[in-house]
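The complex is shown incomplete by one protein chain, all other protein chains being positioned as in the whole.
Order of writing sets the chain letters: A, B and C. Residues in each chain are counted from 1.
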Amino acid sequence: MTASNLTASNEAEPNEAEPNEVGQTISRKQLNLDDLRGRLARPGGPAYWRSLDELAGTEEFEAMLHREFPEQASEWSDGVSRRNFLKLMGASLAFGGLSNCTIQPEEKIVPWVRAPENLIPGKPLYYATAMTLGGVGTGVLVESHMGRPTKIEGNPEHPSSLGGTDAITQASILDLYDPDRATAVKNAGRIATWGGFLQNLDQELTLQRSQKGKGLRILTETVGSPTLGQQLSFLLEEFPEARWHQYEPAARDNVRTGAALAFGEPVNTYFDVAKADVILSLDADIFNSGAGSVRYARDYAARRRLRNGESELNRLYVVETSPSSTGSIADHRLALDSAAIEAFALALAGKLGVKLENSPEQPSYDDRAGWIDALAADLRNAGAASLVVVGDQQAPILHALGHAINQSLGNIGTTVHYTDPLEVDPVDESRSMHELVASMLADEVEVLIIVGGNPVFDAPGDLDFTEAMEHVGFRAQLSFYENETSERCHWHVPQSHYLEAWSDIRAYDSTASIVQPLIQPLYNSKSAHELIGAMIGQAGLPIRDILREYWQQETFADDFDEFWVRALHDGLLADMAFDRRRVRLRSPIKISREFGRPRGDDKFELAMRPDPLIWDGRFVNNGWLQETPKPITKLTWDNAALMSPTTAERMGVDNEQVIDLTLPGRSALAPVWIVPGQADGVITVQLGYGRRVTGRVGTGAGFDAGPLRTSAQMWGARDLKVIKTYDRHPLACTQDHHSMEDRHLVRHADLDHYRHHPDFAQHETHESPASLTLYNTNEFSSTTGNAWGMAIDLNACIGCNACAVACQAENNIPIVGKEEVLNGREMAWIRVDRYYTDLDDPEIFHQPMPCQQCENAPCELVCPVGATTHSEEGLNDMAYNRCVGTRYCSNNCPYKVRRFNFFQYADRDTPSLKLQRNPDVTVRSRGVMEKCTYCTQRINAVRITAKKRGTPILDGEIKTACEQACPTEAIVFGNILDAESRVTDWKASSRNYGILTDLNTRPRTTYLARVRNPNPAIDKG
Amino acid sequence: MPQIFGRSFNWFANVSIVGGIAVASLLLGILLNINRLDYVSQVGVPKSQPVPFSHKHHVAGLGIDCRYCHTTVEETAFAGIPPTETCMSCHSLIWTEAPMLEPVRASFRDNTPLHWTRIHDLPDFAYFRHDIHVSQGIGCQTCHGNVDAMPLMAKAQTLNMEWCLECHRAPEKFIRPREEVFNMKWVPPHDQTAAGLALVKEYQVQTSQLTDCSVCHL
Amino acid sequence: MSEQVTSTRQQYTPPPPELGPGQTSHTSITDKITSIVLTPHTPIQWFIVVFIGLSLVGLLQVSIAYLLYEGIGIWGLNVPIGWGFAIIHFVWWIGIGHAGTLISAILLLFRQKWRTSINRSAEAMTIFAVMCAGMFPLIHTGRPWLAAYWLFPYPNSMGVWPQFRSPLIWDVFAVSTYFTVSLVFWFLGMVPDLASFRDRAQNRVAKVVYGILAMGWRGSAVHWERYEMTSLMLAGLATPLVLSVHSVISLDFAVSILPGWHTTIFPPYFVAGAIYAGFAMVLILVIPLRKLYGLQDFITLRHLENMGKVMLTAGLIVAYGYFMEQFIAWYSANEYEVYMMQNRMFGPYGSFYWALVLCNIIIPQLLWSKRVRRNTVWLMIISIVISVGMWLERFVIVVTSLHADFMPSSWDMFYPTFWDWATYAGTIGFFLLAFFLFVRGMPLIAAHEVRTLLPFGKKGK
Partner (left out) sequence: MNETESDTYGLMAEFETPEDLLEAAKRTYGKGYRTLDAFSPLPIHGLAAAIGFHGTNLPILTFILALVGAIVGYGMQYWIHVIDFPLNIGGRPLHSGPMFIPVTFEMTILFAAVGTVVAMMIRNGLPMPYHPVFNVAKFERASQDGFFLCIESADPLFDVEGTTSFLQDLNPVEVSTVEW
């Protein structure tokens, strides 16, 4: 780092850290061998450092931005596609390789002036913090290299994670370094300063103060931060007439309303999946979406292990409109439209004798699949060890019904638990938004402060928020990106990333965590705490102190400092969770007449869902998530109108054909994507796409389903009409072929069959015994006592792609853009293959595909320059710098896990992105093959530690990125020579098999066959 | 018919053929060895530094241990370049007036780091780690040469891959007892290979593994 | 039979069967052959072809420059289809490059006198075809600037070497050896004729240039003795070489494990294919040439007919190869092989397969008819069809095997881009240009060998 940068960051933090305080020394960006590495033979090295300077958030940087932003914008407005962008990158590096026979350019080393404590160049540090989504937190650990957060892992201490993460959490690190995020306070689109904003705000507030804040409105997203809640309550005390509204498009209104219907108050519900023997999910993707999903997935998978002789499994029934991760691993899956699901629930409730207050005309459920009796029996037999889960997007009554059923089964207290609401103020957010817009249109609002969110884009279609804003005199927004809303605000303040700012949050089970920053804000952004704080006279007060104050009141810890340090270290505030609530159903659930009412035959049903990866649109500019295939559809860079083959046939439409989705008075154009296992007549669309104003990555991707929403029908409508058009919109799908072609890739059986033939998986193909060879098989057996191997449990994999994103983050894997994915050039080192058995009622299989590290690797044999060779410990090494790019290895790889840099994909020019890179992994250049290496950098690091320690490497000491991220612990890596290691244990399992072993590739990665546990009483057609 | 070529052409023809081949092979030879030239590898070429720091004086003269300044050499990949603080710990007491040291004092005063010029600089794709080498008995001197005799720091070895391989293939030729690692005066025993093999065994150096690509290229 | 035909036209001294009526003496032979070059007059057709060639070479340069600037991504490649047009055309050109050495070497060993009037042009064709072929393996790599020298075993400061188990390295050696030997063979054969040029040339510059090239050849009996022996040796070496080269090329595929590539039939069947394509290209070149330069006396119908026969034979071997692929796929009962074969015939690229069968098996059967064999127009058409067919064969082998291999999840399609085509067209241009420059400046027919066809004693002044 340069001097000025150093000073900058030091000034940025005058209060020298108390040595014992974690997360304080981190803001110093310092000399870093790894960074230096990044600069060899790269023209404009100085410029790079200059810009880092700017990252420190100096005033001149703002000015710079002012100059720079417009031209950048223009570059993008004139239709330069993402692909072209990459091309430009490529050009700069065209002959990079040539530099290897020239004198290396001179490089500078810039040491500290005064060395900080506990920061060793080249040694990563880990800090515990929490990520917030939809007002609910997940505990994470963040790896930090020289003050640069580079990788997010789950926090093993934290109940919401237990070490696992989902794809979104893994990718959230990229947002921090997104070159397109809002970087400067803007007034009417012009660069301004925070100070300037505060001045202007104060004027407005003094006015408001005089009238008790009658014209003041605060619009936040769902607030789960207790401290922020307290700040807001102070604000409302100061401005009694002011109103605080909450809105976010993927809010859990129905969950809260449902709970209120059942218990009279919007209690928070969470589950103990580990205890559940029989689970029924009513259109709930509990394992891959929403609060607690990571923990639920882990608890579920823990019951599917079939370890050493154990032959019992839990059983999962899923009834859903559109196939989800949860549905894909169900033992029984039933595709129904929402009306039928409601009718189904009623019928089941009836069967279970749940007391209901029925409406005169009962919807009848036609039990073609013959589920009701069998399911009811199964649930009843399971007794208190059963569990019924209702999807966040389902009608409140269905949720109430769910509670009723759980209660009647006696699950409350065993598999279902209740606490006080996680939200500071659990309101019905669509109503809240409704009220806000009303009062805005009534010109009652003079000052509107929008804290996060993007209402102009995602407010329900029937509320004209855009119009309403024009009635407000002073509009200010705090948000991470400049978005559709920012355009219409007088002031825009960049919001800090959660790794940049202090806060606190509660997890799905109300466990409280401190959100601690790992780095000073890269740009001078502010957090919600700072903005609200500024309005209640806390301006300039360190948020950390406000948090400490709040929690000091909450705890009665005699030594608060110790409590605080432990909280920061562990990532959770010890026993600050709410007590469990004992709630009872007040009265029989009242069933409205619409409930379960089937739609007209001439109509289709529209189901709206948050996107599994870009969620409600807040991650739309996150390239990793955009390019990660959606769990089931394998689509990237787009959302689509999902429909079943039958429906498509009936409609006479084809993949990628654009159709016009019309509801009374509203419509949207969407490309068709046919999904086996979708309920007939239901068209599912994902929210968050079709953004007009956001970064380069997200702008223009997908279509906007928002207009189809109304505050009455947030998640679906049953009166959808469809008009065919003859336009086509290409969709970038990473998997074109969906049948396994009877190739024994995913091997599976029913539990019953497994009990009789535990080793069924090992007899599906004939493979030659390893002994059958002319070679001396011992010639290369490892002499180091280590031989690396991996096993993947297909019984646990839910296809969530967390592994893929983790790999991308760990191994500096570039994104290539939609055009390149269309060309079949995606770079994922580990992909999750998804296969269907048939079109109408398919079984869905997931199969993670990392490099198989074959012992007889076909790829190595054909490399003319020996760029890929075998290591002593059995890794299939890839020396990028030796590769000349003949692509023969990829051709000869039967698993097709090798990836090629057809262009200069890795962005070598954007400084902020460089900060995210893993310094221990080479950034590949154009024309080079790359592939999974079992995270060889992690292996090396641990090997060296072990050597210095003088003891062998312990089992589990090395975790590959995918293994570490996997929420269901489906992947295990280790030493196959160690009889005690987990991987040896897994590979000893009777379910263990390798794929394509008949080619005698002898893969080191093997799979554990999938075993389903169907209910004999249900005949699967 | 009249001769087209003069007598001398026979001689000329042969010479041009032989000469052509000779010149071509000479050029090729140079091309193949370009990376071995000191000019390219910059061996023995001191670079300009903000302060003409003399290892000779500090190491040989004052007998300061390597680790006094290069503090992290045993802990991480990077040996560590001392912060100005470290210089000042002595130079706030001695040579406080020396004009030569003004940059150091300035750095300390204005809190602006010194910009040293890198001498040993590996390509980005080669991941060298000091800690493991030091802990396995590879002396500083083996790669950095007799630093204690260098008034100005300069590369002692080419740092070409073939040079790395010399040791990675046969560490016994270079390995020394751990306690001698930082000893600049250490001379290999006459039976280095035998002694080396013993150490390799003792330190459990996995020679078989040292030529794996993934040991250095990640 | 051809004797009989010619003799009807010939009352006086019947010329040898390999020569037409016009060529009765050393003098006439020399005059005719040298006159093609040593004349101020150049036929307009020549200029047209060279112009086309030049413009296509321009296109080639542009597409290579763009390739180096952008990366291999400008082609339609992806994963799984890592090899596309580049390798298809590499094999296609190498195949064509086989006829030359084959004619001059194998036919020499077999004492086939009729070869003498076509071997020179065939060898020239070989040289230029191999040049075209040679471009592809280099530019198809991701980092050509490194591949250019890392593929050769030279002592380097990295201490690393090529990996000799890779068929690509075998290629490097096979192709470069083949090119070197063919070049030497070709040039050696020209030396005595260059001497004739030297001695006949009027203008000083031409005399000097040909003089240098002729290296002072003076036709000494002793020289002839060693010269003949050397040619014989070269022929003996070049014959296994030419067979080995395409076998090695086929190993690029056969050594891999891909269904559709991993086949033992490949070496013989590739060699046959090469001869097939090679002779087709020779015909495509000589039929217009003999018209343009009135070489009917040297390249008689008998020559054309013989080549037709060779093509027919080669074609039948190739057909057998196709059949064997089918048979083995079925006989192996290997699910991947079976699927590959069905996919090849009825999958998305099925049309290519059937077109290939049409071009390489069905249409060439016309060659059974003598009338077709002796009709230049028919021969020309069939030769072109065969060239297309051989292109299709390589396309089918490379693309259909790659696009759907073991992992259904990663199956994908290959769509060539503009630059794929541009590069191909460019190499054709280069080939034409080079060949016609050769025609204009070098002895197109091996005069000294043709002379040996004359019965002793005919000096006919």
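We take it that a contact is a pair of C-beta atoms (placed from the backbone, for glycine too) under 8 Å apart; a residue touches a chain by one contact, two chains touch by 3 or more.
Because the structure is a prediction, the values reported are computed rather than measured.
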Next on the checklist: One chain is left out of this view; which of C:23, C:104, C:141 or C:163 touches it in the full complex?
Outcome noted: C:163
Item to check | Candidate in contact with the missing chain, chosen from C:89, C:198 or C:302 | outcome: C:198
Item to check | Among C:21, C:216, C:348 or C:441, residue touching the chain not depicted | outcome: C:216
Checklist entry - Looking at A:221, A:392, A:860 or A:930, which makes contact with the chain not pictured? => result A:860
Item to check | Touching the absent chain when the full complex is considered, from A:234, A:560 or A:780 | outcome: A:780
Checklist outcome for this item: Where chain C meets the left-out chain, the residues are 25-27, 30, 153, 159-165, 167, 169-170, 173-174, 177, 180-181, 184-185, 188, 192, 195-196, 198-200, 211-212, 215-230, 233-234, 237-238, 240-241, 244, 248, 251, 447-449, 451-452, 456-457, 459
Item to check | Missing-chain contacts mapped onto chain A | outcome: 775-776, 779-780, 854-861, 866, 869-872, 1002
Checklist outcome for this item: Those residues of chain B that touch the unshown chain are 1-10, 13-14, 17, 165, 211
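Everything below uses one rule, namely that only the chains that are shown with their structure count from here on.
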Next on the checklist: Looking at chain pairs A-B and B-C, which one is connected by more C-beta pairs in contact?
Outcome noted: A-B
Item to check | CA centroid of chain A to CA centroid of chain C, Å | outcome: 58
Checklist entry - How big is the gap, in whole Å, between where the Cα atoms of chain A centre and where those of chain B centre? => result 46
Next on the checklist: How many angstrom lie between the centres of chain B and chain C, each centre taken as the mean Cα position?
Outcome noted: 53
Checklist entry - Can you list the residues of chain B that touch 2 or more other chains? => result 35
Item to check | Multi-partner residues of chain C (at least 2 other chains) | outcome: 160
Item to check | Contacting residues of chain A [partner chain B, same complex] | outcome: 1-4, 6-7, 10, 31, 33, 36-38, 40-41, 100-104, 106-115, 120-123, 783-784, 869, 871-873, 875, 877-882, 920-923, 933, 936-937, 939-940, 944, 947-948, 950
Checklist outcome for this item: Given the complex, residues on chain A that touch chain C span 87, 90-91, 94-95, 97-98, 735-743, 745, 820, 823-825, 831, 833-835, 847, 849, 858, 861-866, 882-888, 890-892, 894-896, 898-904, 926-929, 996, 999
Checklist entry - If you look only at chain B, which of its residues touch chain C in the complex? => result 1, 4-5, 10, 13, 32-33, 35-36, 158, 160-162, 165
